[in-house]
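The block that comes next holds chain A.
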Amino acid sequence: MNNFLTQEFTTPIISYFTVVLLLMSILITGSNRLKSIVKFYLLQSSCLVIITLIIGFSINNPETLRIAIITLLGKCIVIPLALNFVIDKSQANKEVVPIISPSTTVLIASALIAFVYGLSMTQNFGRIAYYPGLFNAAISIILIGLLIMISRKKALTQIIGLYVMENGIFALTLDTVFGMPFVVEMGISLDLFIGVLIMGVWTLRIKQSFDSIDVSKLSKLKG
Partner candidate 1 sequence: MNIETKNIILILSQIIGLLLLSPMVNSVIKKMKGLLQGRKGIPLFQGYYDLTKYFHKETVISDQTSWIFSTTPLIVFSSTLTAGLFVPMFFEIESIGMFGGVILFVYLLSLGRFFMSLAAMEPGSGFCGMASSREMMLSVLIEPVMLLSLIVLCLLSNSTQIPTIITSLVKHDLTFPSISYVLAIFALFIISIAEIGRIPFDNQETHYELTMIHEGMLLEYSGKLLGLMVWANWLKQLIIISLICNLIFPWGIINKFTLISISTGLAFYILKILIISIIITLGETVIAKVRLFRVKDILVTSFAISVLALILVIQELGRVSMP
Partner candidate 2 sequence: MEIILLILIPFITAILCLLPKNEKQFAPIQISGSLCLLLVVIKLLNNVIKLGVIKSFNNLVYIDAFSGLLILIIGTVSLLVSLYSADYMIKSNEEYSFPLWKLKKFYFLLNIFVLTMLTVVISNNIGLVWVGIEVITLISAFLVGYYNKSTSIEAAWKYIILCSVGIAFAMIGIILCFYAAIHSGGVESLSLNWDYLLSISKKFNPNIIKLAFAFILIGYGTKVGLAPMHSWLPDAYSEAPTPVSALLSGVLLKCSLYSIIRFTIIANESIGAAFTNNMLLFFGMFSIALSVPFIMTQNQIKRLLAYSSLEHIGIIVTGLGIGSPLSIFGAVFHMFNHAITKTLMFFTAGNLSLKFQTKDISKIKSAINIMPFSGTIFLIGALALMGSPPFSVFLSEFYIIRAGILEKHWVISSLFILFSLIIFGAIMYQTMNMTIGNSTEEKNNLREEVSKLGVLALVIPLFIITLLSVWIPAPLFKLLNRSVEIIHGKGIL
């Protein structure tokens, strides 16, 4: 199939999905229930997969399919499953009192997005990307991920925050250097999996020794 996905054709589609990506991360910041957070994460990942496919075919990169599949497996199946498993194990579904209330977090998140877009306009880092919108979105998603980790108390939410960051990074790779060399891809996704497992283990350990996964209890070591 000779390339019908021209830049003109793909740009709008990509930008739609970009918006979805941003939206998902904002929703994650906004919501309280872990399960729903996981769902949003799932959605975000899956539209990352789609973006992968589109971009991949548009610059007809041979590795597209492989990357897409790995991502699908990792981000849309294994991680959400594992997270859900841990959530069930630790019977902790609701983020009770976050450090920063969801609404404020949302505001901050949008402020961040504004900041990033502004910065990229002045410095136009966007220049380096195929799709400037996606690039900016990626950066903002990374920051939002960090924001989530900062604003929440539950161990799990923090893990999810970390994965949102990973998504951001993934988006970044898509947009700048499509598909890094195979080894790295493998390595990265590998320790995403290891990561999630280990995180799960630690969450459970926290659960059993603090009988809750509320991280704010973990503040004995100071000074």
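Selection rule, in plain terms: all candidates are chains of the complex that A comes from, given by their letters.
The criterion applied here is as follows: a contact is a pair of C-beta atoms (placed from the backbone, for glycine too) under 8 Å apart; a residue touches a chain by one contact, two chains touch by 3 or more; residues count from 1.
Since this is a predicted model, take the numbers as computed values, not measurements.
Listed candidates 1 or 2 all sit in this complex, but the one touching chain A is 2. Chain A contributes residues 123, 125, 128, 142, 146, 149, 155, 158, 162, 165-166, 169, 172-173, 176-177, 180-181, 183-184, 187-188, 190-191, 194-195, 198-199, 202, 205-206, 209-210, 215, 218-221, 223 to its touches with candidate 2 in the complex.
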